[in-house]
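Of the protein chains in this complex, one is absent; all others appear in place.
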Amino acid sequence: MASRHLTLGRIVLYAVLAYCVLYYLLPLTVMLFNSIKPLDDLKAGNVMSFPRSVTFAPWVKAWNTACTGVQCEGMKGYFWNSVSFVVPAVLISTLVGAFNGYVLTMWRFRGSNALFMALMLGCFIPFQSILLPMARTLGALGISQSVAGLIFVHVVYGIAFTTLFFRNYYVTLPEELVKAARIDGAGFMRIFHRIILPLSGPIIVVTVIWQFTQIWNDFLFGVVFSSGDSQPITVALNNLVNTSTGVKEYNVDMAAAVIAALPTLFVYVVAGKYFVRGLTAGAVKG
Amino acid sequence: MTRMKLAAIAVAGLGLSAAQAADIEVLHWWTSGGEAKSAAELKKMLEAKGDKWKDFAVAGGGGENAMTVLKSRVVSGKAPTAAQVKGPSIQEWGAEGVLANLDPIAKAGNWDSLLPGVVANVMKYKGNYVAVPVNVHRVNWMWVNPEVFKKAGATVPKTWADFPAAAEKLQKAGFIPVAHGGQPWQDFTVFESVVLGVGGPKFYQDALVKLDQKALTSPTMEKSFDTLRQVHKYIDKDAANRDWNLATAMVINGKAGMQFMGDWAKGEFTAAGKVPGKDYLCMPAPGTEHAFTFNIDSFIIFKQSGADAQKAQSDFATAVMSPEFQEVFNLNKGSIPVRSGVSMAKFDDCAKMSAKDFADDAKAGSLVPSIAHQMAVPAATTGAMQDVVTAFFNSNQSSKDAVAKLAAAAKTK
Partner (left out) sequence: MAMSQPVARERAGLMDMVESALPKIVLAPTFAICVVFFYGYIIWTAVLSMTPSRMLPNYEFVGLERYVELFSNDRWWLALKNLAIFGSLFIFLCLAMGLFLAILLDQKIRAEGAIRSVFLYPMALSFIVTGTAWKWILDPSIGLEKVIHDLGWTAFSFNWIKDPDMAIYTVVIAGIWQSSGFVMALFLAGLRGIDDSIIKAALVDGAPMPTIYRRIILPSLRPVFFSSFMILAHIAIKSFDLVMALTGGGPGFATDLPATFMYAFSFTRNQIGLGAASSIIMLMIVVSVVVPFMYSELRRSDRG
C-alpha cells in the first residue's frame, strides 16, 4: 500500500505522534526518575533532571516501612485491602449493568427510556454531597465502616456507568435475535444466558476495566466508609504523601504513588488491546 | 474435661473479660515519620495498661479530610473514641452533645493547676472538660540563616520597622529575603505575626480574637496590611502554592534569609543536620518578643457507653496528660509540653526558649491563640478572613479596601 512508503506526509505524521508521546509520557517519567533519586539529589536539583545516582531504597521503604499512621508498615497490607473490595464491587456492578442494559434494550416497556435518563442524570450528583446521608443510611443498615458497606456504595454509584455501557452496546444487537428466540419459547433468563451473554465479551471487558479503574482509584468513599485496618491503598497513599507538619520524603512518595497505580496501569497496558476491541464492537454507538 | 471444669473455666473467663479494656479508636493525621513515632509512644503506653489501640489516620489539609470523615462517622452513629480536634471546633462539637464529660478525670489529674487558664478554657465546653491537650506549638517564630545575613551585611530585624532595611540589603546581595509558601494558611500565619508585632497582644486579641469592629477598622490594622504588603515585596515570584517545607529548604540551602513559620520548621533543620544557634537561628517574629502565639493539638473524647469503653477513655486522657508522654511526644514532634512540671532537660535550645516564653507570657497575659491554625475563631469566620488576606496578598488591593473586607469577613457566622 502506498501508505507504507516514507512520504513527507508519513514523516510529519510520525513527528507529530512522537511529540504527543512525549507530552503523555512526561509525568510518568518524572515520577519514575524521582522515585529512584536519593533525597538530597531531589531537594538540590530540579524534578525533571536525570537521577545523578540511583537507589531503590524509596521503593522498598514505600512498600515495607513507610508510615501511614501510627503503624509504619508501608503500603503492602493496604494493597490487599483494596483488592478485597474492588473485585466484588466490579463484579456486582458489571452484572447489574448487564442485566439493566439487557432489559432496557430488549424488553422495553413504557417508561424504560425515562428510567434510563433518570439514572444517567442522577449520577451527576457530586459525591461529596452524599457523604453525610449515605453515612446515616449505612449506619441505619448496620454496615457502616465495613467492607460490605464500601462495596455497596461503589455498586450504587457505579451502576449508572455500567448500565450506560451495556445499554449502548446491546442497542446495536439486532432485535430479531431476541424476537426469534421468544417465538421459539425461550424465556428472559434463557435468552440472556444463551444468546446475549456470549455476544457480550467485548463490552464486559470495557466495563470491567472502567469500573476497576474508578473504584481502585477512588479516595473519598474509601476514606469515609472504611476504617483502620481495612482502608484501601488510596487512603494509605494519601497518608503517606500529605503529611501536614512532618518532613516530606518526595522520592518515597513518588514510589508509593507508582505502586498504588500499578494494578490499573497493568490492566490498561495489557488489556488495552481488548479495550479498544471492545469499544469497536459497538460500545460507543448511540 | 468434665463439665464442671469447663464451667469453672468459663466463669473465670467471664471474670477476666470484665477487667479487660475496650478498643480505643483514635482519629488523627500524624502520618509522617517523626509524628508517627510520637503517636506510637501513646499507643505503647495505652497497650501497657491493657487497652488496644485502633489506629485511624487520615492525612491531608492539616485535618480537612479527617474532619470530613469524623462528621460522617458521627452521623452514622459510630464515632471513634477520640479525635484530633482543636480550638473553637471543640466547643462546636460540644454543642452537638456528643462529647464525654472529662471533669472526674481532670479533677483526679489536677488539670486546672497544670494548664494555663487560656489553654484550659479552650479544652472546656460550658465549664466542663471535653478535650485533652497534647502539645504547644509556637507560631510566631522567625527562622534565620545567619550566614546569609552576614554575607549581605544585614542585621536580623527586631521590629517590623527594621524589616524593610534588612530585606533590602538581602535582596541587593542577591538573596531572597523572605522564603514563603503562598498557601492561605501560610499567608495568614505571616499576617497574624505582623498584627501581633505591629499592634501588640492586646490589639491582636481585640481585633482577631474578639473580632471587635473598632479594632478591625482602626489605623493599626491598616498599618498591619501596609507591613504585609512590604513583606510581599520581598518574597520570590514563585511562592504560590509552595509547601511550607520547601520554603524552609530555601533558608537551609542559603537561598533565602528568613522564614516566618511555626516551630515545626525546626524538624526540617534537624533532618538536614543543622545546629541551632550556629547554622540557623530561631527568633520570635519582629516585634513579638514578649508574646506567644499558640497552636495546641488536642483530642476530643466522644461519649461512649459501657464500662470498658469508659475505662479506655479515662486511660487515654490520663496518658496524654502524663509527664512521660508529654516529654517523649514533644521531643519527637518539635513542640513543647502543654502542662507544667515536665523537665525540659532533653529539649534543644529553641524548645527551651519556647517553654520559658510560654510560661512567662501566660503570666503576663500575652499568650494568644493562632487564627491561622484554627485556635481562636470558628471555622467559617477563619475561612472568610483567610480569603481576605490571601486575596490581598495575591493582588494589588489597597490596605484600606482590605481592612473593610476583613471587617466584613469577621462578621461571618
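Residue numbering begins at 1 within each chain, and the chains themselves are lettered A and B in the order written.
Here is the rule we use: a contact is a pair of C-beta atoms (placed from the backbone, for glycine too) under 8 Å apart; a residue touches a chain by one contact, two chains touch by 3 or more.
In this text, all values refer to a predicted model and were calculated from it rather than measured experimentally.
Visitor: So which shown chains sit in contact with the chain we cannot see?
Guide: The omitted chain makes contact with A, B across the full complex.
Visitor: Which listed residue, A:13, A:57 or A:197, touches the chain dropped from view?
Guide: Hidden-chain contact among the options goes to A:13.
Visitor: Touching the left-out chain: which of A:60, A:83 or A:120?
Guide: The single option touching the absent chain is A:120.
Visitor: Out of A:36, A:89, A:208 or A:241, which is the one that touches the chain we can't see?
Guide: A:241
Visitor: From the list A:39, A:60, A:83 or A:96, pick the residue that touches the absent chain.
Guide: A:96
Visitor: Across the whole complex, list the residues on chain A that are touched by the chain not included here.
Guide: On the chain A side, contact with the omitted chain comes from 1, 3-4, 13-14, 16-17, 20-21, 23-28, 30-31, 34, 46-49, 96, 99-100, 102-104, 107, 109, 112-113, 115-130, 132-134, 137, 156-157, 159, 163-164, 168, 171, 187-189, 213, 217, 219, 234, 237-238, 241, 253, 257, 260-261, 264-265, 267-269, 272-273, 275-276, 278-286.
Visitor: Suppose we count only contacts with the excluded chain; which residues of chain B make the list?
Guide: The list for chain B reads 61, 64, 67-68, 71, 74-75, 89, 92-93, 96, 182-184, 236-241, 378-380, 382-384, 387, 390-391, 393-395.
Here is the rule we use: only the chains that are shown with their structure count from here on.
Visitor: Which positions of chain B touch chain A when the two form their complex?
Guide: These residues of chain B touch chain A: 25, 28-36, 39-40, 43, 53-63, 65, 68-69, 71-73, 75-78, 243, 245, 249, 253, 262, 264, 267-268, 271.
Visitor: Considering the complex alone, what residue numbers of chain A touch chain B?
Guide: Within the complex, chain A contacts chain B at residues 43-44, 67-72, 128, 131-132, 134-136, 138-140, 144-145, 223-225, 227-228, 235, 238-249.
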